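The block underneath contains the structure these notes are about, expressed in structure tokens.
All protein chains but one are shown in place.
Then we have chain A:
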Amino acid sequence: MRAFTTLTGIAAPMPAENIDTDQIIPARFLKTIERSGLGRHAFAGLRYEADGSENPDFVLNKEPYRRAEILITYDNLGCGSSREHAPWALLDFGIRCVIAPNFADIFYNNCFKNGILPIRLPREICDALMGDARLGANARLTVDLERQVVCRPDGTEIPFEVDAFRRHMLLEGLDDIGLTLRHDGAITAFETKRKQAEPWMPEIRKTADGESGTSQKV
């Protein structure tokens, strides 16, 4: 995963609540077996007309927001489906940081796994940052994860909170799996202990054709 330290970039304002992951990336684009290439489909329903042409009113179709690296929205960004295709699409578009009063849990988590920093800030501050964002290309925001501040174009700094563990992983660009596997001994010990405490937990046997041969209850 790419590390996140500081980012200076154009922010796009999207003053809407409940922007769900179906809006960020509609289900018809989830048929890929890869992570990359989803950027052109990000916000497809809002970004394109039925004939495939661009909707000129949609913020990410306007200059300078076509080059946005930060997205600012209202409450509950990323609600709905768990699809990690949502942060993949944002990342592929170029978004590395999302700012909102709050986020849906799974989306919030998925962002960190992909080097996107989600920042929770009160709604009035999101409003102020959207005001900055509307000033366009000369009004870039700087997000400094090391110091945990968002720097506005006028130089004022807005502190934000982030979980220390997630911050560390993001700053270092660390792989969760590698970290967990360092605790392999503890996992094995736990498994041994549980096998004794809960011997009833059955194993799912491999079924060649899926038919277990037992009569099924529904």
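One rule holds for everything that comes next: a contact is a pair of C-beta atoms (placed from the backbone, for glycine too) under 8 Å apart; a residue touches a chain by one contact, two chains touch by 3 or more; residues count from 1.
By definition in this document, contacts and distances are computed from a predicted model.
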{"item": "Among \"ABC transporter permease\", \"Fe-S cluster assembly protein SufB\", \"Inner-membrane translocator\" or \"3-isopropylmalate dehydratase large subunit\", UniProt-listed name of the chain not shown", "value": "\"3-isopropylmalate dehydratase large subunit\""}
{"item": "For chain A, residues in touch with the removed chain", "value": "15-18, 20, 22-23, 26-28, 30-35, 45, 50, 74-76, 79-84, 87, 102-106, 109-110, 113-114, 163-165, 176-177, 179-181, 183, 186-187, 190-191, 194, 198-207, 209-212, 214, 216-218"}
